[in-house]
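The complex appears here minus one protein chain, its other protein chains still in place.
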Amino acid sequence: MKNRYLALLIVLVLAFGVTLGAVGCGGDEETTTTTEEEGATETTEADGETTTTLSEEPSGDPIKVGAILSLTGPYAGLGEPEKNTIEMLVERVNSNGGINGRPLEVIIEDDATESAQTVAAASKLIDREEVVAIIGATGTGQSMAFREQVVAAEIPNVSIGGGTPITNPLSPWVFQTPWSNNIVVPFTLDYVQSKGISKVAIIADSGGFAQDGAATVEKFLPDYDIEVVAQETFEPGDTDMTAQLTSIKGSDAEAVLMWSAGSGAAVVAKNMNALEMDIPLFGSHGNARRELIEGAGAGGEGFRFAAGKVLVPESYGTDSEGYKVASQFIADYVARYGGPPDTFAGHAYDALMITVEAMRRLDADFTPQELRDEIEATSGFVGIGGTFTYSADDHNGMTVDDLVMYEVKDGAWKLAE
Amino acid sequence: MRAVLTRMGPGGVRLVAALLAVVGVFAVPLVLQSTFTIKILTFAGINVIIVIGLALLFGYAGQISLGHAGFFGLGAYTSAILTTTVGLPWILGLVAGTAVAAAGGVIIAVPSLRLKGHYLAMATLGFGEIMRILFVQLRDLTGGPDGFSGIPPVSVGSLTLETSGADFTLVWVVAIVLLLLAANLGGMRPGRAMRALHGSEIGTSACGVDISRMKIVVFTISAGVAGLAGVLYAHVLGFISPTNFSLNVSIILIAMVVLGGPGSLAGAVAAAVVLSLLPFLDAFVPGVPREVSEFIQSWQHDLYGLTIILVMLFLPRGLAGGMRQLVRWIGRRPSVEGDTA
Partner (left out) sequence: MGFDEQLAQFVFAGLKSGAIYALMALGFTIVYAATGAINFAQGEFFMLGGMLAVWSLDALGVPLLLAGLLAIILTSLIAVIFEELAIRPRRDADPLALIIITIGGSMLISSLARHAFGPNELPLPPFTEGGSLHVLGALVEQQAVWLWLLTALAVAGLTILYSRTKFGLAMRASAVDREAAKLMGIDTRIVVMVTFCLAGALGAIAGVAVTPLTQTAYSVGPSIAVKGFSAAILGGLGSPLASVLGGLILGLAESLSVAALSSEFKDATAILLLLAVLFLRPEGLFRRSRREKV
């Protein structure tokens, strides 16, 4: 009997040892803190590596900003570029003297694409860390989940989710950097109609962003000669949509309109290919991710979606301010992470930099209320997603001019014809 | 002192202890400064409430429920929908939430009468899963996978509980009251009958106890208590989503009862508090660095799983049994010779 206990203990120690070893090589941290000390900036990466850059000595109490990102779960592919961007930018800000001499600290929390976790993360950031602003969440549903906490705590929130409800109904405390569905949908429908398509099928996941997208399509549809002949749903994280697509195949849809930002999008494209459905697939600005192209394989060819100009920077207009900003960002990102940034990295850039610029315009010890007012006063800010001008009744700040239509060709993004 | 305690009897002792605890509960929010810590303790209290119901079910009637998060959720969503969407006062939400959960208990208990052991467990698991699927799919009613937000705080008449301190007090007062009721249940006829049921069904039946009714009653109470906890949870947090009521949650609740030891209410409560507070250790024990807490959070589920296995293997009587054994062992130590171990 005793030997059994010993054996159990040994096996468990081995098991923990193996997994700890794997963790050491792979790394799955839930929080990353980018801080600095006097004279130098230290950034601790998830794999334990620390880089130090000499700064112009920002000193004093750090300005604490919270960030709630989906680093795991169906939106992990969106959260990762967002986190990369934030870490890169914090380093840059602090190596240039911080914000009015004070260092910037961004505390990143993972919500695992689960609204319940978002709420817990928000509580941690607000009650425990006492941040002055929160960036996030990655997802629309998740952003809506902690909205009340932010309003009750009276701190500004710059969301990086793309759903309409984030800024409509408007809350004085909540801002948004992605183009909302309200802008993307008519832009997409214009394009679809211009291709002579009059019957579409809609497939969307059951999350906030997708459902809002589907609802927005319904809202704008009467303005077009397009009819919805089939509508299907799936759960975020589902791995097989053949049943739903079979139903769509049996209808007379001429195109499939997909609204889903998570990992399911690649499965839909893949399944459509396996079912030999040759009608075009359209997506949304939630699909500007490399994982989709990789996961969909052959099914990704010809996939079209609307998004901002950062994927093909020339579309900004090569002599525009937007092109300059984007090119610099792309160059920095590539130098640090080895590959180009996508639109989600762009949303995080916009959110953080709008906040930082607003903080720069204020005195060294500002209140969250003053920060909110200053963010709302943002005008003509040239970001990655477009040029932002907020106002008391527009907390999204974008227009259709900030969008272009993309097509996946030969495994890369090209401007669609 | 001893004489006084003996005169009072176990029921009296419990009452005094409960009153002292209630006083303590009012004092805690005044002493603790951190809102975060108060919130964590409040959620521990909510877990305690559910676990009381589960402990009654497991310890006294020998039944296991792998779907109790379903009742928890049923109470939460019912009250949330009635107070937010329909606009009813909180008290009605409380009553309705508890009643609906209890009704769910009856609905599961009646057809499950014939089922033995693991079949009953599977049925409760099925129920829990159906509830979760409904919470996710009935989007128009429940808000779907992204959850239900905007739930108003607890309010009775013109009194609204705005602060986390007030919520803490409410939750723990409820927990203490329930604990008192449950503890005294053991001494009453229904309680003794329940204990007998766990021991031997045939014997109990031979003594003239209506087993079927007993089982249904216990299950209903257990479900209603979980629903009550759900109502409190919804209004304290202001936001609920289907993941709060998943199979994982049901399993963690069972882990708390198992860890505490079958038949021991105190053990289950202690286990519930420990398992709820463990991931936030650095908030309570000064000097514990945040990394330790983060480590625990990261390895939380491993710890749960390991705890369940180890307790089931080595401490079948749970923490409570282990404590009793320890006390007995300490008491025996002085006399080594002539000890008939």
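To keep things simple, chains are lettered A and B as they appear, and every chain counts its residues starting from 1.
One rule holds in what follows: a residue touches a chain if its C-beta (ideal position, glycine included) is under 8 Å from a C-beta of that chain, and two chains touch if they have at least 3 such contacts.
This is a predicted model, so every value here is computed, not measured.
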| item | value |
| --- | --- |
| Touching partners, among the displayed chains, of the absent chain | A, B |
| Sole contact to the chain not displayed, among A:118, A:233, A:287 or A:396 | A:233 |
| Chain not shown: contacting residue from A:84, A:176, A:211 or A:263 | A:263 |
| Among B:25, B:76, B:102 or B:121, the residue in touch with the chain that has been omitted | B:121 |
| Residue among B:213, B:301 or B:332 that touches the chain left out of view | B:301 |
| Touch residues of subunit A, complete complex, unshown partner | 1, 4, 7-8, 11, 15-16, 18-20, 22-23, 26, 28, 72-73, 76, 112, 232-234, 239-240, 242-244, 246-247, 249-250, 263, 274-276, 295 |
| Touching residues (missing chain, whole complex) on subunit B | 64, 66, 111-112, 114-119, 121-123, 125-127, 129-130, 133, 137, 202, 247-248, 251, 254-255, 258, 298-302, 304-309, 312-313, 316 |
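Basically, only the chains that are shown with their structure count from here on.
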| item | value |
| --- | --- |
| Whole-Å separation of chain centres (CA-atom averages), subunit A against subunit B | 38 |
| Residues of subunit A defined as touching subunit B within the complex | 5, 8, 12, 28, 30-31, 114-117, 119, 123-124, 127-128, 140-142, 144-149, 206-208, 211, 235-236 |
| Subunit A partner contacts - residues on subunit B that touch it in the complex | 34-36, 39, 136-137, 139, 144-147, 149-150, 237-241, 243-244, 283, 294, 297-298, 306, 313-314 |
